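This report concerns only the one structure given below.
Every protein chain except one is present and positioned as in the full complex.
The block that comes next holds chain A.
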Amino acid sequence: MAAKTQLAPALGTGSPQPKRRRSYMAARSRVGYLLVLPAVAALAAIAIYPLVYNLVLSTRFDVLTEPGTGHFTGLANYKQMVTDPNFWGDLGRTGIFMVVSVTLEFVAGLILALIVHRQFKARGLVRASILIPWAIPTAVSALLWKMFFDIRSGFVDFALKALHLPGSQLVWFNSPTLAWVPIILSDMWKNTPFIALLLLAGLQTIPQEIYESARIDGANSWQAFWAITLPLLRPAIMVALIFRTLSAMLVFDTIFVMTGGGPGQSTEVVAYYDWYKYMVSLNFGFGAAVAVAITVLALILAAIYVRLLRQRGGFMA
């Protein structure tokens, strides 16, 4: 920023001294540009090019089973998308999944972070081991949880029966509402450690002195948690929530593996809708339009979060 404001007036005047300065600055910035060029090129190749390509594709009729008929259709794909009740149904389900899973994962992650933040024996071992679920591929953890809930061989049914709890003999995946339970549990099991890790890092930046002075002022631990820990953890909380919300919005593999969107359509989400348009309908133009819509929604969500963070002063401000 500073260099730019200095450079601007120098370009305006034509006096000899600034000229020398300008050539020096120009040379300097040329080197700078050259140095960032590889990074920009890489970014352009892996992020911008696909994005633009997708944007162009979304304005075309491009169905692979009808080769040679591809043509520009303007906003026809988008029009078809917003008039499709399935799109809105899937989007609504995605929203509910996002709110429920992120809330549960956040609460569980916070509790987990507070526990492993304390001093106790074998803390390092516990900290490392809570990360194991996070290191397991999503498809694998989804398969694991699918088997846990299997009525013939899963342990959930066995445990419920042994404890005389209601819910044994239930075929979870045949109920439009209950099918979400294994999905959300699997998602929680996999992603809670990630939130816990981010929050733990945040906890470690809070100086102990603040707690000491609060104790001297007579605050109990509950008050200290609400008045010190939570507010000072805000930046870490925000980062964790942004990451999790966006990835919850794109949830696909867990649902694909566990229910295939069923029973009926009851666990179909918007990423599943997109997959269907691309891979089943082979309608690449339409699929691209859905992908663009998802990207825009993700950007809006991210912008809202960043704004919230800025408003009340976080470290990203």
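Note that in this section a contact is a pair of C-beta atoms (placed from the backbone, for glycine too) under 8 Å apart; a residue touches a chain by one contact, two chains touch by 3 or more; residues count from 1.
In this section, contacts and distances are computed from a predicted model.
Novice: Between "Group 1 truncated hemoglobin", "Succinate--CoA ligase [ADP-forming] subunit alpha", "ABC transporter substrate-binding protein" or "Dihydroorotase", which matches the UniProt record of the unshown chain?
Specialist: "ABC transporter substrate-binding protein"
Novice: Just one of A:Leu51, A:Leu232, A:Leu282 or A:Ala298 touches the chain that is missing; which is it?
Specialist: Among A:Leu51, A:Leu232, A:Leu282 or A:Ala298, only A:Leu282 touches the chain that is not shown.
Novice: Of the residues listed, A:Pro176, A:Pro207 or A:Pro231, which one is in contact with the missing chain?
Specialist: Only one listed residue reaches the unshown chain, and that is A:Pro176.
Novice: Using the touch rule from the top, list residues of chain A that touch the missing partner.
Specialist: So the residues of chain A touching the unseen chain are 63-67, 150-152, 171, 173-176, 259-266, 276-277, 279-283, 286.
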